[in-house]
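I have a structure I would like to understand better, so I am pasting it below and will then ask my questions one at a time.
A single protein chain has been omitted; all remaining protein chains appear in their positions.
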């Protein structure tokens, strides 16, 4: 008889947990090694003949790769450029998305329907499909070889998806709260700032992190818009570093680690927002 | 304000909407930046593509009218045909694998247990790594000589052979291996799909599973008769979405890891074709025509998705 228990598989609950843990360990064994190998490869002494057996901890341990990467690739300068783009684009992008999402939740339903439909279509268009025409437009405006085209996607909220996420979050707030704001004579802008935005803080945190990761990792846009080495962002500098000497892998792996770390750190800070919201209690 | 209170009689039944123009103007203002982005970065470029596709244009000299020449040339262009085929094959092989993997992981990791949280994070890590860094990593992993994959395969073997006495795969120089390699790379980056499926699985009603437990259904029955049908709409939508996205995310691997090769154009996908045509050979009109083909594929996918949504809506009476 299993009918008495509450859970789906009650009696073997412990066994089930054990199996799930084993599964989790397996997942870890598949997904983590590539990144560990990346770090280990970056710490290998450049120029040594390949070792006959795979080594997780290289022998000898060396930071020469990092020194050369910073030297040869101008990664420091590129990091600053990337940072500059992120500092401007990320807040702007989140701001645009939050404003638009709020407006969509509060404006006339007909307007909302049209904009949401347009956003869904825009969401489906692959970025590479817009490469050529966007380039032509920016070139016409004389904005190629500047950082402007790298910041411009912020006007889309980086991805229309983020606007839609904000829209859903704002729409999910109780209607009474908005009515209470009306009774208190709050304008939409102040309602957004004083009431709505503070209530969706987890959404803002999550989207800010994702926006940062996307902006930081953007490779395609710099590739077509930037030629001046002084303006190279980190992904682009990394690419030219790898072309410099394709066989000298510790150097470009070190560069890859440098590019990866900020994205992973920000992502790690934010991931619990969208991965572990198991038991949300409503206040 | 009118002379209020004077007339006790009924007024004409005209709708009196409080004309709060201030509020409406503010809301419109809040939406404007995004609308500018939507029009300027998506709508106008899409129209420009249409215009450019009927011209010869190298961005230096003014464009010249070409009519449908570009499209005719595309039909005859063997490289384009290969690229189109590669893209379609990739979508047909890699996308189902990616969605299935994400589904498996979501089902495995949707309930709590020791280590599950960490495993969820680990699943997303490769997706969070910058594309170019990820590409360079695999460039090294696949390296036949230095790469850890072949090092591993050679363990126990002699003279650079595997334990079975065969040569390890020449990942980036053999067409089939290169294609397989790019698919393998793409499998690790299904994080977004995984997150959505994880949320979808968690949103399924608990009592349905309790009911199944009371009926003593086996795990396979539960999966086949409950989980799969309930998640089918999400799975279908994600698959279409992923197929469209694959037009885009094949670019960096093909560009960085295989450089479109090995010959003959084994991993040249549409995205790489468009990039090379436009930005390396400066044939922007021709590239725009190829872009248009890509957009048509997207439109087809959107239509499929739209039909799916409508069908499931009727099905579940949402």
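Chains: A and B, in written order; residue numbering restarts at 1 for each.
Convention: a residue touches a chain if its C-beta (ideal position, glycine included) is under 8 Å from a C-beta of that chain, and two chains touch if they have at least 3 such contacts.
Keep this in mind: contacts and distances are computed from a predicted model.
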Should one name the undisplayed chain from "Ferredoxin-like protein", "Sugar ABC transporter ATP-binding protein", "Aspartyl/glutamyl-tRNA(Asn/Gln) amidotransferase subunit B" or "Heme exporter protein B" using UniProt, the answer is "Sugar ABC transporter ATP-binding protein"
So which of A:186, A:205 or A:268 would be touching the chain we can't see? A:186
Which listed residue (B:23, B:38, B:196 or B:297) would be found touching the missing chain in the intact complex? B:23
Hey, which of A:16, A:148 or A:195 is the one touching the hidden chain? A:195
Across the whole complex, the chain not displayed is touched by subunit A residues 174, 176-177, 179-180, 182-186, 190, 194-195, 198-199, 201, 283
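FYI, only the chains that are shown with their structure count from here on.
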How many angstrom between the C-alpha centroids of subunit B and subunit A? 15
Touching residues on subunit A, where the partner in the complex is subunit B: 2-3, 5-10, 16-18, 20-21, 23-25, 27-28, 31-32, 34-35, 37-38, 41, 50-54, 96-97, 99-100, 102-104, 106-107, 111, 115, 118-119, 121-122, 124-137, 139, 152-157, 160, 163, 187-189, 192, 213, 216-217, 219-220, 224, 234-235, 238-239, 242, 246-247, 249, 252-253, 255-257, 259-260, 263-264, 267-268, 271, 274-276, 278
Can you check the complex and tell me which residues of subunit B touch subunit A? 22-24, 26-28, 30-31, 33-38, 40-49, 52, 57, 59, 105, 108-109, 111-126, 128-134, 136-137, 139-141, 143, 145-146, 148, 151-152, 154-155, 188, 195, 198-199, 202, 206, 209-210, 212-214, 216, 241, 244-245, 247-248, 251-252, 256, 270-271, 274-275, 278-279, 284, 287-288, 291, 294-295, 298, 301-302, 305
